[in-house]
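Every protein chain of the complex appears in place save one, which is left out.
All chains are identified by letter, namely A, B and C, in their written order; residue positions are counted from 1 within each chain.
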Amino acid sequence: MSKPFRTTRLVEFHDTDMAGIMHFASFFHYMESAEHELIRSVGYSVHSRVDGQLLSFPRVAASCEFHSPARSEDILDIEISIVRIGNKSLHYQLEFSIEGRKVATGKISSVCCNVEPGQPMVSVPLPAEIKEKLTRYLA
Amino acid sequence: MSKPFRTTRLVEFHDTDMAGIMHFASFFHYMESAEHELIRSVGYSVHSRVDGQLLSFPRVAASCEFHSPARSEDILDIEISIVRIGNKSLHYQLEFSIEGRKVATGKISSVCCNVEPGQPMVSVPLPAEIKEKLTRYLA
Amino acid sequence: MSKPFRTTRLVEFHDTDMAGIMHFASFFHYMESAEHELIRSVGYSVHSRVDGQLLSFPRVAASCEFHSPARSEDILDIEISIVRIGNKSLHYQLEFSIEGRKVATGKISSVCCNVEPGQPMVSVPLPAEIKEKLTRYLA
Partner (left out) sequence: MSKPFRTTRLVEFHDTDMAGIMHFASFFHYMESAEHELIRSVGYSVHSRVDGQLLSFPRVAASCEFHSPARSEDILDIEISIVRIGNKSLHYQLEFSIEGRKVATGKISSVCCNVEPGQPMVSVPLPAEIKEKLTRYLA
């Protein structure tokens, strides 16, 4: 049975704004870092050579709803699941909370691309071995 | 008849990433700056004192779809419209393009809040004068 | 005998730029986060109420020399020492390295300020208890 990948992150001072809270755009940085940590947890990197291709996972869509504020040095609990594995795409859902209080809910869709330097970036099928390993986080 | 607010922005080097393109999270910074420029265009600031209240507009939701890459020093054409003016909230839509090529489509929802220092942040009705002035950008 | 405070940090994808390396300005974010972690290690926060004052530590100077590149997902070893404790100021030195290779050397000077909301920011003497606890990191 699958489980979300869980991590934590302290809210950094530079991610706050003059309203005294974590800036909304910084949630997208934290979402990306959680996504990449999940990918490392199955032995890959977000920018790695697999089967002779240099694969990267640019985002095609990202969204976030903000339920309550996060403040400097708060510890965010982050849960990230994969809601769908497409032929070339990965669709994540993330929950941010602080001591049980819901802070934000986000989604990211990434597409597997060959990003060989000097060539146009082109989407390619997800290698079977990556797909298989990521199923452990499929919601 | 209403029209979108239009602005342009050069993609800054520090907003690119190692994939050679503008990082997806930076679009949310550019969206915010366009939102604030729109608010200034009707004579207000995103963080200003109106009728004895210190008003700010924290975001409750933000999303973006990425259609094609933007690169360092590209000039982004940005169109921003208001799709709905609620009692306490503003809902924007944004289109990013480069020389007619669609780059990204975004949405932001902001809530009018009283952010008096030392008091809890609380949502308040949009002042009538702001509402009225913003109708010019209502899609 | 004093020792530097040591921490590590993985280079995040969003901190890279199109040259394929960690962007120089992001080192200042990582420097700040190490500074704040050091302050937490002696039981304080960078933005905390001490003796009835709301203290914060804005920077008055920051510099960094970049010796060799850091790349996405590299693990930075960070050493931070205090080179001088003034009456109102703290002066830090930081060394960044990756597996023994020197990456960057930085300095930050911060001033202890009372940042009571609604009042002008004013520098104040460092509380004696903070000074004493920080001497453990004095180089």
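Observations, loosely collected:
By definition in this document, contacts are C-beta pairs under 8 Å (C-beta built on N, C-alpha and C of every residue); 3 or more make two chains touch, one makes a residue touch a chain.
This structure is a prediction, so every number in the text was calculated from the model and none was measured.
Considering the complete assembly, chain A touches the hidden chain via residues 13-14, 16-21, 23, 25, 71-72, 117-118. Mapped onto chain C, the footprint of the missing chain covers residues 18-21, 24-26, 28-29, 32, 47, 56, 58-66, 69, 115, 121. Seen across the whole complex, the unshown chain contacts chain B at 12-14, 29, 32-33, 36, 40, 45-47, 72-73.
Note that in this section only the chains that are shown with their structure count from here on.
Annotation: the chain A:chain C pair of sequence copies touches via predominantly the same residues, more than half of the used numbers being shared. The mean-CA centres of chain B and chain C are about 32 angstrom from one another, to the nearest whole unit. Residues of chain B in contact with two or more other chains: 18-21, 25.
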